[in-house]
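Sharing a structure, written as structure tokens. Questions coming.
Shown here: the complex without one of its protein chains, the others still in place.
Note that the chains are named A and B in the order they appear, and that numbering of residues resets to 1 at the start of each chain.
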Amino acid sequence: MSEESKPIGGEFLTTPFKVLAGFTLFAAVLVLIRYVMGIGAVSNLSDGYPWGIWIAYDVVAGTAIACGGYSMAILVYVLNKGEYHPLIRPALLASVFGYTLAAISIFIDIGRYWQGYNMFLPWYANVNSVMLEVAVCIALYVMVLWIEFAPVFFEGVQKYKSSLPAILTRWDVSGLQKIWSKFLFFFIAVGILLPTMHQSSLGSLMLIAGKKLSPLWQTGFLPLLFLISAIMMGYAIVIFESLFSAVGLKRPKETPMLGKLAGIMPWLIGVYLVVRVLDLIVRGALGHAFAFNVQSLMFWIENALFVYPLVLLMSPENRMKARPLFLSALSILLAGLVYRFNAFLVGFDPGNGWHYFPSFGEIMITMGIISFEILAYLYIVKKFPVLPKAEHA
Amino acid sequence: MEIKRRDFLKVATAGSLMLAANVHPSIAREPKDRIKDAVGMLYDSTVCVGCKACVSACKQYNETPTSSSSTDELWDNPLDNDSKTYNIIKLYKEGTGAVKDREKDGHAYVKRQCMHCVDPACVSACPVSALKKSPKDGVVSYDKNACIGCRYCQVACPYNIPKFEFEKAFPVIRKCQLCSHRLEKGEIPACCQFCPTGACIFGKVVDLLAEAKKRLAYKPGELRKYPVERLVGNQVTERVVTPYVQNVYGEKEGGGTQVLYLTGVPSEKLGLPALEETSDAKRSETIQHTIYKGMIAPILFLGGLVYVVHKNTKDHK
Partner (left out) sequence: MKNKDIESVSKRLGVSRREFLKYCSIVAAGMGLPLGTGEQIAEAVTSAARRPPVIWLSAQECTGCSESLLRATHPTFEHLILDLISLDYHETLSTPSGHQAEAARAASIKENKGKFILVVDGSIPVKDNGIYCMIAGKTALDILKETAKDAFAIIAMGSCSSWGGVPSADPNPTGATSVQKILTDAGIKTPVVTIPGCPPNPYNFLSTVLYFVTFKKLPELDDLARPKFAYGRLIHENCERRPHFDAGRFATEFGDDNHRKGYCLYKLGCKGPETHANCPSILFGDTGAGTWPVGTGHPCFGCTEKGIGFHKPLFSKASLHLVTPPDTYPHIVEQQGKSALAGIAVAAAAAGAAYVAVDKVAKKLGEDDGKSKK
């Protein structure tokens, strides 16, 4: 387990790193403006569209993309497919930062953030609220993710001292390591329960929007559809990130392992599409797909993005090649992203003539958050044992 | 690519089973009943003359600032309810707009403010109970000390009533509170107090509903007495009845509201959404409770997970 991964080393202050840092700093300035002058000063959020891309992307889509740790945990720790173990740490890394930054995004988005802890106070908590369950669940899961990722830090500060700043390597963590290995299984179990709960509930959030959400997306099956798509996005991000970083960081590819992993995808996509289509037919909502408007166009794009990887990955040949794997994984990620954008923004019409498109400030803050996530990824894979050793490819 | 028939059948079956499994008898959340002593308003669009005294009065008695949509900023002329405008009068106009309360080539006025729903979506949605429905009189009130500014209430409300102060560094949600600060003193909401024609009157919802039904039975052309300011009081005005759409909007829509509407033009044309009888709160809570009631399912699931994960990891140290 601990012998199979190591830091990949190399200079971390590369040009891409500096560019990403630039975006992050710019976003930080915008966030400061948001706090001093109000949400309206940097965003196009309005009474008609109170939720924009900070919710739809940063929180909803972002956490789904960060489901790598969740999906791999199911595969490795529940279904006991140990051969995928080398993929656990990279998946966890993406999850830790994806979820932590989603939580930070929440505190940028909510208006009375200084009272955000009210959600955790029993005399304020409203147990009927889907939002309460989502928030508490995500908060707990962020903690669980850091606990699950801690062994990477423990190992790094012990075995790879030389490349780390002294302040991190001062303490003796061997005692902590022992405690961790005794109790980690419990947190792994919790780390599978929690995303099952909140990824489905992220879908349930839109139930109460009622008729304001188009019949193309409004359904009692929102929680199930969000859950299935989140799980498949978890596998997709693992494949995508592995191949992208192999090219970007000039490392050997893990195509055979990824190809085997991709075998699950057609099943997941298939079940998802069956539920999605049957639900539309039974509710008599399919007619809206032919309405020739923005909503119907986005509906077709969303589902095409699901069908394309399904078709591609059904063939075992394609699953052995890196390019089809890469494009399929990307397509699934985009499919899940577009589905969530559609369910929260495109399909949402409050009436009364409102329109919304994110502002420059909103987009730059989101890009800053994404940039920071990539920065963190780059730094950590170079300094800590996350990526599998070359021999394990 | 070869889709093996076997595989296709496996997927289709799994999907259908999932669908079926979710249709089992859910732990339904019972629809909410109207509170016995609930108070509210009856707004009769045919009686309204669009004078906007209610708009001015609301701003005065709630001490809300003016809201201007014109570059000159000479008037209080918002385009819609907003964070400074709890109450607004809007105009419906079709074609020439010649005849009042007629759908075609006619015009009509509609007053928009919080409906104080029987089963409010905002109350169900709010994670911190910042929006609460009074068990005594059913008024839906807002507590800024609880609010975290997540704006889920704005997503939930079918009437788009809660408004948010996006332009402020320390924002709050703003909406009509049925002048509860005046109700406490035994007074009535300012909009009802200052309506000169009796288009907007205050009273107990059961009584207002009875009055509304009574009016629906009036014959157009008759001379009838209409109460002014409040349903039960001394002030009355006489007017010639004009045709009504045979529906009291708010009796059943979205689970019912405490502000009821009578209109001469179909309510949808006035911007009042066509809602089903089942409230969105009921729908959302039914699904949520089915999955999480008592946290039984999650705890059982966790138990199973702990067992399996422990078994699979105990050899890897």
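The working rule: contacts are C-beta pairs under 8 Å (C-beta built on N, C-alpha and C of every residue); 3 or more make two chains touch, one makes a residue touch a chain.
Only a predicted model underlies this, so the values are computations on that prediction, with no experimental measurement involved.
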Hidden-chain contact residue, picked from the options B:Lys132, B:Lys252 or B:Lys269: B:Lys269
Residue in contact with the excluded chain [from B:Lys36, B:Lys93 or B:Lys293]: B:Lys93
One chain isn't shown here. Among A:Val136, A:Val311 or A:Met367, which residue touches it? A:Met367
I'm checking contacts with the chain that's been left out. Which of B:Asp44, B:Asp76 or B:Asp119 qualifies? B:Asp76
For chain B, the residues touching the chain missing from this view: 50, 52, 55-56, 66, 68-69, 74-80, 88-93, 109-110, 269-271
Just the residue numbers, please: which parts of chain A touch the chain that's not shown? 44, 46-49, 243-244, 247-248, 253, 321-323, 326-327, 330, 351-360, 362-364, 367
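Criterion: only the chains that are shown with their structure count from here on.
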Distance from chain B to chain A - Cα centre to Cα centre, in angstrom: 34
Of all residues in chain B, which touch chain A in the complex? 1-3, 7-8, 10-12, 14-16, 18-19, 22, 80, 82-83, 121, 123-129, 144-152, 154-156, 158, 160, 163-172, 254, 271, 273, 275, 280-281, 283-285, 287-289, 291-292, 298, 301-302, 305-306, 308-310, 312-314, 316-317
Name, in rising order, each residue of chain A that touches chain B in their complex. 1, 35-41, 43, 45-48, 50-51, 76-78, 80, 109-113, 115-116, 118-119, 121, 124-126, 128-133, 135, 181, 184-186, 188-190, 192-193, 196-197, 200-201, 204-212, 220-221, 223-224, 266-267, 270-275, 278-279, 311, 314-315, 318, 348, 350-352
